[in-house]
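These notes are about the structure you will find just below.
With one protein chain withheld, the remaining protein chains of the complex are depicted in position.
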Amino acid sequence: MKKNKSILKTITTSREISLLVVLVLLCAAITIKSPSFMTYKSIIDMLRNNTVTMIMAVGMLGILLIGGIDISVASSLALSGMTAGMLMKYGVVKNVFLIFLIAMAIGGLCGLINGLVISRGKVLPIIATMGAMYVYRGLAYLVANNEWVSAEDLGTFSSFALDKFWGINYVIWVLIGVYALFFVMMKWTRLGRKVYAVGSNKEAASISGINISNVELFVYVMMGILAGICGTIAVSVYSSAQPNMLYGKEMDIIAACVIGGVSMSGGRGSVAGALLGGLVLAAIAKALPLVGIEAIAQNTVKGVIILVVIILNVITQRTIDRNNLKEREI
Amino acid sequence: MELKGITKIFPGVKALNNVRFQLKKGEVHALMGENGAGKSTLIKVITGVHRAEEGEMFLDGKKVEFKRPRDAQEAGIAAVYQHPTSYPDLSVAENIFKGHEMLKYGMIQWKEMNLQAAKILKELNTDFAPTDEMGTLSVAQQQMVEIAKALSTNARIIILDEPTAALTKNESEELYTIVDRLKENGVSIIFISHRFEDMYRLADRITVFRDSQYINTYLVDGITNAELIKAMVGREIKDLFPKPSVQMGEEVLRVERFTRAGYYKDVSFSVRAGEIIGITGLVGAGRTEVVESICGVTKPDSGKLYLNKKEVKIKEPADAIKNGIILLPEDRQKQGLILNWGLGDNVTLPIMHKHAKWGFNNNKVERKISKELLESVDTKAVTIFDQASSLSGGNQQKVVVAKALGQEMKVVILDEPTKGVDVGAKAEIYQIMGDLAEQGYAIVMISSEMPEILGMSDRIVIMCNGKVTGELNGHETTQERILELAMEKSSDLQEAEYEKEQINS
Partner (left out) sequence: MAGKSGRSIANKPEKVWQKRILSWEGMLVVLFIAVNIFCINISSMYQFSNVLREMPKYLTEVFILLPMAYILIMGDIDISVGSIVCLSATMACTAYNKGIPFIAVVLICLMTGMACGFVNGIILTRFTELPPMIVTLATQIIFRGIAEITLGSGGSVSLTKADGFRMISGKVGKVPYIVFLVIILAAGFTVVLCATTFGRRLYAIGSNKLAAYYAGIQVERTRLIVYSVTGFMSGLAALLLVSVLYGANTTTGNGFEMDAIAMAVFGGISTNGGKGKLQGGIIAAFIIICLRIGLGLINLNPQIILIILGILLVLSVLLPNIFRGVKLQSKSIEMK
């Protein structure tokens, strides 16, 4: 057994550390190009604009960990956000806290339905959530009833994204809170470890008495609740609500997880990884215009980066394996 | 512990029929029977994974009922399953304590758990750390973790399901010592095994099952192989190894200096027509890897392959098949068969294109061929449309054999052809091998089972740690000589490592 690994080896084997290195380099490069990047305001702006993706990524982490997938998240986000927006527009509910609760309940319900269909009905996650994606988006349109919610309609709520507490945006507090909660839950609680166990070996988990259906249900409901929170945040950040909000965002969320080293086949991935994956994506989006790449090419670059990251991953893994084999003496 | 009148029904089958079983304190009790006899189901009833429809279970004279695995765990029953039921992505310590983590204020205490795990692992004499990732360990090491897990629950009854199936000789030896130590501590042990040596070495008593029914319980002292086999199979088996004496022909296949980094090095051997070559060695010696490279599943880094004295280049299994090199892979469920397909389609999969016209399948001819092939190996099936998954291990292996027989063969390579196959089917598979040799095919058989290797091979190639350490005449050698060669290098290596450690410290 070799105890002391070289630093280089740790970097290449630990996804989180290598991501951190990439992130730091990226930030340094952006700062050199445009010194205004490292200002407090610009960083807060970047975080605020990407809060939705980052919060959703941690929910998606739980789902990917058990080997599932949820492509209905953007739709349930739109449904809960749209409902929240309409409630405010017509002055039914004014209390911000209550708005969040209602949105969370709607999102949670969406997640519950997904979870029940998947865990009890044994429908493949991709199919179940694909159907749900149509249904929730359709419902969002029905709720909107050919209207949309503008900044004026939102009244005081639109300031939620701007107001600060201890010098930090409320939105970012929510982000911090969600991540702190998940970090503790996934690492130190039985529930969190059960999620890892189910993803790592379903059969073993069921033999050792873990109720797999309930764990599945739990991660989908969790994702739904987060989608509800994000729906409300999205309404406040963009200070508008439309039924087609964040169309196709589920792919960004999955991409953040993948860059963060979460395995699509389950069992592997961490909260820190999801966070870093989201941050790297955000930093890249910020960096592209600075290095002269037009906004129009952003998607292409993003796609290429995802592709390069996953291919590099395979190549490094292959190299590590090959070197391990060569080291093995015969 | 005592079980009475246990009956368990699965949709369509009675897996256990009015079965009884008794276990004394500090006893090692072996469960034997052919595959599908109901041993594993009984274990799952005892551990609360399945609930029996009828029957009672007593623990220390008190009636108990396990509704879920947790109940059995709390009653002090722990099981180590055939395929390690571990979590490859989690640490060793977490694997050990899964289900009974150390908690404080609802938070998992990682430090304490690692310490405790290290303590148990030290007791078991293992050489890995509690923080290692489970997936990086060898099968034997993973089994140790499973045993550590059983110990961590302070289990009074430990169940070992085929514990030595994946272990090498000396690893098994290590396991025996651990079992002995557990027994001294008053732990009762139930174990399932197909290996007679395990049983004689460990067990106090043996209970035999057949066709989901209890047959009898025997004391190990004074019982013979033949008696046990008769009890298990329900009939006597004569002539287990029908190796015919065959006039050997020309050399058919020659492997020259095959090398693949990390797996095997400088492997050379040859096979003649009508000859059976046995390749043996400890698990992990690189036997399977060598034949997989011969058949194009993986690519060797260097080395040459000659077929009928002409060099052939094989890049993928399709090339090997075209050249008549047919592999019966080790893992028939994953590599050999498509389990949710009918038997007929399985058998004709590699040959369907030969009977196709313009790319269209000729179903009529295929059905005829597959019927003949399946009948020729005496498969226990009703129609050729039966799903492969509905057959027992032995019959599945026969389908794999039938699939091979349908192809144009020159060389047949069988990788552990009787692994997980019950005694009755084993004999039939040996019979087929004998027939094939008689018909002049060159045969390569990989096996870990000594009797099989000695009984069937004309020549025996012994591999150790990726190298060929010896080639013996199959008719003149002994078990001891083979073992010596199979373990030769590994002890050298251990010494070298020991020296290294001494220098480091």
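Lettered A and B in written order, each chain numbered from 1.
Here is the rule we go by: a residue touches a chain if its C-beta (ideal position, glycine included) is under 8 Å from a C-beta of that chain, and two chains touch if they have at least 3 such contacts.
The structure displayed is predicted, hence computed values, not measured ones.
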Full-complex contact with the absent chain, from B:V139, B:V297 or B:M450: B:V297
Hidden partner chain, touching residue among B:E250, B:E316 or B:E484: B:E316
Where the complex has a chain not shown, which of B:V64, B:M102 or B:M352 is the residue touching it? B:M352
Taking the full complex into account, find the residue in B:S152, B:T207 or B:T379 that is in contact with the omitted chain. B:T379
Specify the residue from the set A:P35, A:G91 or A:G121 that touches the hidden chain. A:G121
Tell me which stretches of chain B touch the chain missing from the display. 9-12, 14, 53, 297, 316-318, 320-322, 327, 329, 334-341, 343-345, 349-350, 352-353, 356, 359-361, 367-368, 370-371, 374-385, 403, 428, 432, 435, 439
Which chain A residues touch the hidden chain? 69, 117, 121-124, 126-128, 130-135, 137-139, 141-142, 248, 251, 254-255, 258, 264-265, 296-304, 306-307, 310-311, 314, 317
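The criterion applied here is as follows: only the chains that are shown with their structure count from here on.
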Distance from the mean Cα position of chain B to that of chain A, given in whole angstrom: 43
Would you tell me which residues of chain B are touching chain A in their complex? 47, 49, 68-70, 73, 81, 85-90, 94, 98-99, 101, 103, 106-108, 110, 127-129, 261-265, 465-467, 493
Using the touch definition from the top, list the residues of chain A that touch chain B in their complex. 1, 184, 187-190, 193, 196-197, 199-201, 203-205, 207-210, 267-268, 322, 324-330
